[in-house]
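Heads up, one of the protein chains got dropped from this complex, but the rest are sitting where they should.
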Amino acid sequence: MPAIIILCSLGLLFGVGLFIASRVFKVYVDPRVVSVEHVLPGANCGACGLAGCSSFAKAIVHGSAEITGCIPGGEAVAHLVADIMGVEAKTVEKDVAVMMCHGRDVQDRFEYDGIKTCAAANLIHGGPKECSVGCIGYGDCAAACSFDAIHMVDGFPVVDESKCTACGKCVAVCPKRLFKTLPVAKLVHVGCVNCESGKLVRRYCKAGCIGCKKCETSCKFDAIHVVNNLAVIDYEKCVSCGICAKECPTGAIFSQREVRKAAGLWPVKKSKEAQAQQ
Amino acid sequence: MKTFSHGGVYPPEMKHLSKDVALEKIAMPKTLILPVLQHIGSPAKSIVSVGDLVKKGQVLAEASGYVSVPVHAPTSGEVSAIVQRAIVSGKVCDHIVIEADGQEEWLDGILEKREWQSLDGEEIKEIIKNCGVVGLGGAAFPTHVKLSPPEDKPIDVLILNGVECEPYMTCDYRVMIDRTKAVAIGLRIMMKALGVEKAIIGVEANKPDAFEKMRDAVWSDSGITAEMLKVKYPQGAEKQLIEALLGREVSPGKLPFDVGVVVQNVGTALAVYEAVCEGKPLIERAVTVTGEGVEKPANLVVPIGTSVADLLLRQGVDRKTKKLVMGGPMMGIALPSADIPVVKGTSGILAFNKTVLHRPGPCIRCGKCIEVCPLHGMAAEMVAAIEAGQVEKYEHLHVLDCVECGTCTFACPSHRSLVHYIKRAKAEYMAWKSEQSKKK
Partner (left out) sequence: MSEQLFDGKLVVGPAPHVATKDSIQRIMWSVIIALVPALIVAAIYFGYYALMVVAVSMISAVLCEAAIQRFRGVPVTVSDGSAALTGLLLAFTLPPNVPLYLPVIGSVFAIAIAKQAFGGLGFNIWNPALAGRAFLLAAYSGQIVMTKWPILSNYLFGNITVDAVTKATPCAILKEAPLTIFSHYSLMDLFIGRIPGSIGETSALALIAGGIFLIVKGYVNWRLPLSYIATVMIFTVFLPVSDGAGGTIFLWKDVVLQGGWLDLVRISTAEAFSGGLMLGAFFMATDMVTSPLTGKGQTIFGVGCGILVALIRLYGGYPEGVCYSILIMNTAVWVIDRLTVPRFFGVKGHVSKDA
């Protein structure tokens, strides 16, 4: 009997104590922070530049972060956040990560015996591949992607563009800097970064740019030029017509038109505000 | 016998393969490839063009800046090409290709016999710089810079490094035996350039004959002594050598001049003698070609720019060679092919016909890496942080202060590539640091 009384009074005492503490030590949290955090994707990927979704929510309410700062969330999230904060949201164009190397079948010039990550292999003579500036293939990009959008197929990365949120992790992690995030409307890209002469490139990579300039001569918009044996696209001028990709003899230049059409990513649907503006 | 206080490993010495082969000069090869970056510092700037005819000892690329030295033509001939290639460390720079004409004609007036005692410190350093002399122990730091420490760091001792702690390597050993007098004179010249009166020659106990020869060569110099050191890797590393001989510890991020010491290799002393007393620029050096894959291991005097393939063909190499290393087995760089030129920092070429591929296991927390690290670092903790990607911790864990001597990786029973992790982490940290400063 005395034990029951003691335990009950202890319970009562602690309950009252906790109640008082929850009042006295209460931290005021703006309710908007909770609502904003609720609509964010919750992946804590860091693309906004902050430590995680809750930090980003606090920063938005505080006013130190852009409403459109959540890149993976894209337009949908930007609108929801704008509604909570009671402001107009600018339209956000979906970006996508593109891999600027097509050298799937490049052979090794030596047997690499070290830590099997791209970052580590890059320290040893630029990696074991014959092409010293192209993809090494150990999958640091796939490991870094928190949206499961990159998969290694036969030792070569493939981007699943419908899952890709352009958070930029792959861009930062690739030691050869082969990834770029570009608007989804830009369909044509050069899948090679090798500046060596075409004769040398041809020896080890069938899909590399040989600097033949067929693209440059066929472009009607002055948007592609061969600089240092490598074709480079000026995205300001490029309209994604795809002619250079058709002319390219090695397939180094490619167009994502069919892939993105099939995935429903292209043509880009304009948001209601943009349509209303027109 | 003196030694450094903490850590160290005992890899099999394997010096018997080549130690009894006296230095031998090789015939001038037909083609020489000379990178303009063969030293620590800014690359030299090429001053020749394709088609130029050059004489032996002529400047091909001049020094660009203070921490830089010129590159000279090892023979007379024609500049057949200037190409952009990567040197073994990965940096890309101009490579000047010379086709030898077989005449070996020296540039007029360049060879000059001088009395070094009549020169003052500044004159000596000027000659050393103009002759392109760099540290021949492997790091290739411009010697004239090393001999000019900052004003506020007084130097009281010059240490001559005859330790050669890397297994297989015997070029420094042969230099001490075959060119004793020249090395001793080079040492005296460097002492004058630095303005010090005390010098210690450090030699490992596995070279007793070299030790005796060096000691006898300097017995009449009141300020120079020779000390024998216990055989332990990495006794030849600067910091460990200073600690063993003088008991002084160089702090992380600091250099030997912060404790009043300058360390120079015996090969460098020889190059200094040849530059000052004979006017000869640095166009050749002693290289040990050895390893189980080499038929006739030897210590050769090789013109800078000779292709490794030429050396291997001369000494005979096993076709089943699996690994080629430039330098010693503990810190040397594995080569992807034999078409790489010998540069100023090349002390040896190793050919291994057997190699065990790494099959690393998990860290079993045995603590061996900590036991053997000569800098008292905790490699296991570093690698755990590196694997977790905790960049902010690297500085505190002293990841950046690792000299990559390789003792931890050598001793690890799990065969984990610890030095490789640390190398990667250093690059990661630099990128992270620059991003941090950009944000600010």
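Think of it as A and B in the order they're written, each chain with its own count starting at 1.
Methods note: a residue touches a chain if its C-beta (ideal position, glycine included) is under 8 Å from a C-beta of that chain, and two chains touch if they have at least 3 such contacts.
Being a predicted model, the structure only gives us computed values, none of them experimental.
In terms of the touch definition stated at the top, the absent chain reaches A, B within the entire complex. Listed residues B:G65, B:G90, B:G361 or B:G389: the one in touch with the omitted chain is B:G361. Annotation: of B:L23, B:A244, B:L324 or B:V343, B:L324 touches the absent chain (contact as defined above). As for the chain not pictured, it touches chain B at residues 6, 9, 11-12, 167, 239, 243, 249-252, 254, 307, 309, 312-313, 317, 319-325, 329-339, 350, 352, 355-358, 361-368, 370-371, 374-378, 380-381, 393, 396-398, 401, 404, 406, 409-415, 417, 419-420, 423. Even with one chain removed from view, chain A keeps its contact list with that chain: residues 108-115, 120, 123-125, 128.
Going forward, only the chains that are shown with their structure count from here on.
Separating the centre of chain A from that of chain B, both taken as means of CA atoms, is a distance of 43 Å. Residues of chain A touching chain B in their complex: 109-110, 113-115, 117, 119-120, 123-126, 132.
Within the complex, the chain B residues that touch chain A are 86, 88, 90, 334, 336-337, 355, 357-358, 360, 417, 420-421, 423-424, 427-428.
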